[in-house]
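Note that one protein chain is taken out, while the other chains of the complex remain in position.
A, B and C label the chains in the order they appear, each numbered from 1.
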Amino acid sequence: MKTSRLEAFSDGVIAIIITIMVLEMKIPHGTTLAELKPLTGTFLSYVLSFIYVGIYWNNHHHLFHVTKRVTGGILWANLHLLFWLSLFPFVTGWMGENHFTALPVALYGFVLLMASIAYWVLQSTISRDTKAGELLRSALGKDFKGKLSPLLYLCAIGFAFLQPWVSAFLYVATALMWLIPDRRYERALEVEASD
Amino acid sequence: MKTSRLEAFSDGVIAIIITIMVLEMKIPHGTTLAELKPLTGTFLSYVLSFIYVGIYWNNHHHLFHVTKRVTGGILWANLHLLFWLSLFPFVTGWMGENHFTALPVALYGFVLLMASIAYWVLQSTISRDTKAGELLRSALGKDFKGKLSPLLYLCAIGFAFLQPWVSAFLYVATALMWLIPDRRYERALEVEASD
Amino acid sequence: MKTSRLEAFSDGVIAIIITIMVLEMKIPHGTTLAELKPLTGTFLSYVLSFIYVGIYWNNHHHLFHVTKRVTGGILWANLHLLFWLSLFPFVTGWMGENHFTALPVALYGFVLLMASIAYWVLQSTISRDTKAGELLRSALGKDFKGKLSPLLYLCAIGFAFLQPWVSAFLYVATALMWLIPDRRYERALEVEASD
Partner (left out) sequence: MKTSRLEAFSDGVIAIIITIMVLEMKIPHGTTLAELKPLTGTFLSYVLSFIYVGIYWNNHHHLFHVTKRVTGGILWANLHLLFWLSLFPFVTGWMGENHFTALPVALYGFVLLMASIAYWVLQSTISRDTKAGELLRSALGKDFKGKLSPLLYLCAIGFAFLQPWVSAFLYVATALMWLIPDRRYERALEVEASD
């Protein structure tokens, strides 16, 4: 089976997730700056989650660029990833509304952790089930970022109960790490093309 | 007519259904574990419905993989299926918020029942209206799961008024039954290809 | 320009409209049948609107099936149609919540009327701007349904202030009229193919 419908469905789900998060920013009733202020936390956590969902979409885009065929296992590994991403609006809203207090910050990290594990499972399933496996493995290389991120999320979950702002900093730092252009897939495809 | 636009539209509707269900998990105002606890029911019913909608998307994906042409009848049979799926967020939220009490559990089963009937109607319409009929029929075989599921939902509706947890168990069991990899379509396509 | 992106965007908007209408059915807090009863109006108006949006999607699907090229005028005529369709969730919820009283019923008819005019404008723009004009005109023929519907909506708006149930009957009757299979496009395409 081709990947087009799986990509279209994932695009749809991710597009909705990234957009409904903004609905957690409730419109204030007054019109003064003072009334906008309590929304700062919600806005900052929205920006952070927007970037994270953007990173996932980006990586998903690259991942399926080297995948040619879809198996039943890939379909479910993909749905599993979408499940954890679908919890972003909830944890984003909860963390933002409570201005980065302990438990919401830890739960945010937990969802990030589970999403990163789900992404890793999806990658492994594709690498095992399809002929794209070799290309994918050469593209990923040591997959340094993919291995470091869950560790950083684990640290952040721990720090949430001591200094939640350290956790917030770790979330931002991990996001920035992923924002650095990643040319692994392009390089692997070029290598393949030049063979 | 080709199936691509019908698939894109269905993907869109199913993607929205699977994502807005999470909106029923209202963000709690406090930040303690005690305040997360009342959400357990909503979360569990969300997970269950996510899996069900995922199963429907999966089956829809397989079904239209062997369908080449769309008729007016197929368009409406497909919209009929989407209608019942669109009621998932409502019944999921109601069942979850009330911690699996009788009537919400029965209504959840009723929507599952109607969706399974709508899926069966869609299958039959495709099998009758298109040349894919033969391929589809050979792929479905005796369609054991398709015939057993409505019966299980009917049982669950009955049990809802006696022991709602039995119904919940039946919903989970039926979902698991569908999660077992189903290679009917792959096999039928391989048989066709080898002819 | 090709029609694919316009179709994908319209599919997305229509898929969201048809799905968020269900959010107007607020989950009741109790679990008795008595608490579901006030939702009857909302449910019935949801079913009606689901069918109407389904009809529009169906007709849109057929219309762009004979359209090969998109112009700036078509883009905006299409957005104009989507605008009126986007008001469906609002008028559906208002009419349903108030159990089909005068003003909500009239406003519902007004949005139906404007949508049917917008559809007619879109049809005319395509027929004028593209080479598909001739094929489209032969497919539409006298466009009996397209001309009768706005008149029926006008009648229904009038009746809303006398006997709103007559209006509701007219809305249902008009929807049923459109549900009758419409083979104009198929026939026109067959005629063209056989030439």
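A few notes on this one:
The rule is short, and it goes like this: a residue touches a chain if its C-beta (ideal position, glycine included) is under 8 Å from a C-beta of that chain, and two chains touch if they have at least 3 such contacts.
Nothing here was measured: the structure is a model prediction, and the numbers come from that model.
Note on the undisplayed chain: of the listed residues A:G41, A:G54 or A:G133, the one touching it is A:G54. As for the chain not pictured, it touches subunit A at residues 7-8, 11-12, 14-16, 18-20, 22-23, 25, 27-29, 31-33, 36, 47, 50, 54, 57-58, 61, 65, 179, 181-183. Interface residues of subunit C facing the missing partner chain: 1, 5-6, 8-9, 12-13, 15-17, 20, 23-24, 72-73, 75-76, 79, 82-83, 86-87, 89-90, 93-94, 97-98, 101-104, 107.
In the analysis below, only the chains that are shown with their structure count from here on.
One inter-chain figure worth recording: subunit A and subunit C are separated by 37 Å, centre to centre, where each centre is the mean of the chain's CA atoms. Among the residues of subunit B, those in touch with two or more other chains are 8, 12, 15-16, 20, 23.
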